[in-house]
Every structure is written in C-alpha cells, then in structure tokens.
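What follows is one structure encoded as structure tokens, with my remarks underneath.
Only one protein chain is missing; all other protein chains are in place.
This part shows chain A:
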Amino acid sequence: MASRSRLSQAQAAWLLLTPFLATYALFLVYPFFRGVWISLHDWNLLAVAFNPDAKEFVGTRNYERVMWGKDITWSLFNAPILQTLGLVGLVLSVFLRRMNRLSRFNAIALGIVSVLLVFLPGFHPGEGGRWYDRRFWPTVGNTLVFVAFAVPGVTISALLLAAALNRETRAMGALRTLFFLSQVLSVTVVTLIWQIMFSPRQGLIANITETLGGTPINWLTDQQFAMAAIVIATVWWSLGIAMILFLAGLQDISKDIYEAAALDNARGWKAFWFITLPNLTRTISVVVILQIILHFQVFGQAHLMTQGGPNDSTQVLVRYIYQTGFRDSELGRASAMAVFLFLIMGSFSIIQFVIGREKG
C-alpha cells in the first residue's frame, strides 16, 4: 500500500525543491537576464507600457551614453590625489608582500584596488569633448564618498564598542541592546528622526547650538554638510550589525591569551592593540566588505533627507537609477546603470565569499 505512493529519493528531492526553484527562477534569475536585455534597448517606460513594440534594439549604446563621452582621453595625473594614492597603494602591495607583512590574498586585493585607482580616474574629456551623461560619474563619485566615510565610521565605532561591551554582565547586555536598537528601525523612521534633528529651525542640534550661543548649521541644505548629515544618520542606524559581528569575533579569541598578556602588564589599550586587533583581522575584513556592499546601495537616506541635493552633492547611484527609470521613464539607460551596479556589487560579493572560505 505504502509503496505505491512512495517516491524515490530524487523525485522527493525535486518535489521539495520546486517551490524555491520556481520562485527563484521567476523572480530573480529571469528578471536578472531581462534586466540585461532591457539595457540593450531604447526602452521608454510609458511608451512600452502602451505599445509593447515601442522599444528598439540599440546594442551597447545605453552603456555608451551613460559611461562614455565625446573625445575621451586618458592621462596620468588627471585626478592627482586619487591616482597618486593608487600608485602608493600599488608600491605598498608589492613591498609589503615582499616583506611578508600581508597575506597573498590581501596583497592581490590591495593591488587590484590600486590599479583601478590609477586607471579609472585618468579618463577625462579631451579638448572640445564632453561626457554624454554629465551626472553619472559624479553620482558614482558621491556614492564612493559616502562609502568612504560611512564604512570606516561604522567599523571603527562598532569595533571600539564591541571591545568595551564584551562582558557577560547584565549592564553590558543592556547597553548592547541599546546600541543595537536603532538597527531595527526602518529607513523612513531613521530619516524622519534625523531630518527633524538636523532642521535649522526646529532641530534638537540647532536648539542646543543656539542655547550655547552658536549659529545653527543648515545641515541638509548646505552643500558642505549634507553628505556629512547623511553619513551621521547612517552610522547611527547601521552600527548594530557590525557590533554584533565583532562581538561574535571577540568570543572566538581565547581568554588565556589575555591572561598571559596581563602577566606581562598588557591591559586595556595595550591588550586591545596587540591582542584584540591582530586576532580580529578576518572579522574586520568581513565587516568592512559587508558594509561596503550595504552602503554602496544607499538610497533611502539620500532620497528622503536631501532629495539628492543640494546641487546634486548627495545624488547616489541607486537614486539616479530610480530617477532615470521612474521619473525620466528611460528604463534602458537605468538598466545599464543597474548592470554596472551589479558588476561592482558582484565583485565585492566574490571577495566576501573568498574570505568566508579561507577560514572553513
């Protein structure tokens, strides 16, 4: 009786896999390829919605219109600071590897980043030339600036907090909960809170500055401070997960090492510098890469707090994709940018995967 309805192992396996594979194929794999396909078309959101044939195959022209320009040339020292930094990084990666101060993986990673830093900022329009899309590269630049401030901000403060809170007492547990709490809020609640916090007329920061006799800063409408305001809100919002990961990493460091070090009079800061940090390098790289992936996709903060302004200074990549697609209805161009975003995110995911593999 039972054998009639019995499935073989393979049949049962495929039956149980079907719900996931079906949704996965339909809502992730297919959309991904469709996105690439859209990026190869001149595809107007509204026109195609009314007439599905109103799209035109244009090959890679969208990519060209987004990323390239007229008479683009390359030169060393077009962006002196970045490119010099890249050259220094390149020399360092070779040198430190020779001295054996860097693992092979880290040396390669540093090398690749350095080469890109020398190479990419070198492109610029030659005489009489121009970018086809003036806003794209500045937008990518803003995104990188945001990442460059938010990631170290989150990582360093989370690391210090985790080291201080790494004790199993009730007070420490309560403090951990407290620092983690802002992480569970939604981006709209976070921007709601910080928009009003930063407001020059009603904001808490302005009220305190005025009481102390200072002039309030127009955080969100002043080009000098808008990005800083977004970074502050972001660090406040997303410190929790980094802290949790560091706490998990700290748990793995044996207590014996600290006890041995204490005999040699290494406590407090000394212990942190000479024991905690070296034993935490893998966790630090995991956190940094995770944060880079997370913050490169920043959208809500810039969209809701500053609307990309003032003067495009907080316009970030995902917001530009959203606007190109849904305000300007140019889905083809927006998709080309989304593919660009995917390539960057994908390379960081591969690095993350490799680091994850190194341990186990």
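What we mean here is this: a contact is a pair of C-beta atoms (placed from the backbone, for glycine too) under 8 Å apart; a residue touches a chain by one contact, two chains touch by 3 or more; residues count from 1.
Keep in mind that, in the parts below, contacts and distances are computed from a predicted model.
The chain not displayed here is annotated in its UniProt record as "sn-glycerol-3-phosphate transport system permease protein UgpE", chosen from "sn-glycerol-3-phosphate transport system permease protein UgpE", "Ion-translocating oxidoreductase complex subunit E", "Amino acid/amide ABC transporter membrane protein 2, HAAT family" or "Heterodisulfide reductase subunit A". From the set A:54, A:116, A:178 or A:354, the residue in touch with the chain omitted from the display is A:178, counting the whole complex.
For the chain left out of this panel, the touching residue among A:51, A:188 or A:254 is A:188. Against the chain not displayed here, chain A makes contact via residues 2, 5-7, 9-10, 12-17, 19-21, 23-24, 26-32, 34-35, 37-38, 45, 48-49, 161, 164-165, 167, 169, 171-172, 175, 177-182, 184-189, 191-197, 202-204, 207-208, 211, 236, 240-241, 244-245, 248, 283, 286-287, 290, 293, 297, 299-300, 304, 318, 321-322, 325-326, 331, 334-335, 338-339, 341-342, 345-346, 349-350, 353, 356.
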